[in-house]
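Our next item is subunit A:
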Amino acid sequence: MTENKITYAIEAADLNLYYGETLAVRDIDMQIEKQKITAMIGPSGCGKSTVLRAFNRMNDLIPSAHATGSVLYHGKDIYDEDVDPVEVRRRIGMVFQKPNPFPKSIFDNVAWGAQINGYQGNMDELVEESLRDAALWDEVKDKLDKSGLSLSGGQQQRLCIARTIAVKPDIILMDEPASALDPIATLKIEDLMHELAKEFTIIVVTHNMQQAARVSDFTAFFNLGEDHAGVLEEYDVTSNIFTNPKKKTTEDYITGRFG
Partner candidate 1 sequence: MQNSIDLRKKRRWGETLIQASLFIAGAFSILTTVGIVYELGKEAMNFFAQVSLWEYFTGADWNPQIDQFGIWALLNATLMTTFIAMLVALPIGLSISLYLSEYASHRARRTLKPILEVLAGIPTVVYGYFALTFMTPLLRGIFGRDVVDIYNTASAGIVIGILIIPMVSSMSEDALSAVPRALRAAAYGLGATKLETAVKVVLPAAISGIMAAFIVAISRAIGETMIVAVAAGAGSNFTFNPFEAAETMTGHIVRISGGDLSYDSIDYNSIFAIGLTLFFMTLSLNVISQRIVRKYREVYE
Partner candidate 2 sequence: MKTNKLILTLFVLIVASLALAACGGSAESIAAPQTEDEVAEPQTVAEESAEEASAEEMHEGMLPMVDPTALSGDVVSAGSSTVFPLAEVMAERFLDEGFAGQVTIDSIGSGGGFERFCETGETDVSNASRPIKDSEVESCGALGRTPIEFRVGTDALAVVVSKENDFLSDVTLEELAAIFSTAEKWSDVNAEWPAEDILRYIPGTDSGTFDYFVEEVFDKDEAPILGASNTQLSEDDNVLVQGITGSPYAIGFFGYAYYAENAERLNIAAIDGIEASAETVDAATYPLARPLYIYSDASIMQEKPQVAAYINFCLTYVNEEIVEVGYFPANPAVLEAAQQAWLEAMGQ
């Protein structure tokens, strides 16, 4: 990996994730670069989404899930007992696989997160700015009072991104953000990710290897270990992973020989 002295946006060390008694992901050590796009790929069930959710403690919402090891964010382990997961999620936002706008107006969808986070500034400006950043402004500026659910799937997903960036997080986690969208909408999301990477650190889980190759700076390949727990098989600059993988399994996966 890069040898610069950049401090990382977030890093996992010896991270083990469990569902109940079952070990789902084992021994993850991973450093995420600031303002870069890091893609997580791998076969189904290898725990990449679980790792993604571990970065903002979304797994807490599953009663049986728990973690050992640490996830360092600004030098602080977010799994420390004195850490409030709500505060973590305010700084590390999330975009989900299926667009999930609130059944509220487009305006309120964007404003809501900022509101509950105590945003004091001009809400109209924030909403416009966020929608512009999400490349949605032109399409919705005349119908901000319409329900967010009235938009198309691709628009809904960009609305969800707008909603996330309105909170001004450091890091945006994206869990297969384009998998439910058609190719054109997918491309728009990918373009948007490039734009967003100028300002935010982005970690994206994807099933689509071309997508990982197109958008990401770094790629992490996850695989199922012998004990059926997910492991981080290989993690490198995207071009290395796709052109010169160090491991045989990575190469097999990339070339479509399994998974």
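Selection rule: all candidates are chains of the complex that A comes from, given by their letters.
Just so we're on the same page, a residue touches a chain if its C-beta (ideal position, glycine included) is under 8 Å from a C-beta of that chain, and two chains touch if they have at least 3 such contacts; residues count from 1.
From a predicted model like this one, the values you see are computed outputs, not experimental measurements.
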**Asked** Which candidate among 1 or 2 is in contact with subunit A in the complex shown?
**Response** 1
**Prompt:** Which positions of subunit A touch candidate 1 when the two form their complex?
**Reply:** 56, 58, 61, 63, 86-87, 89-91, 93-96, 98, 100-104, 112-113, 116-117, 149, 160, 163-164, 167
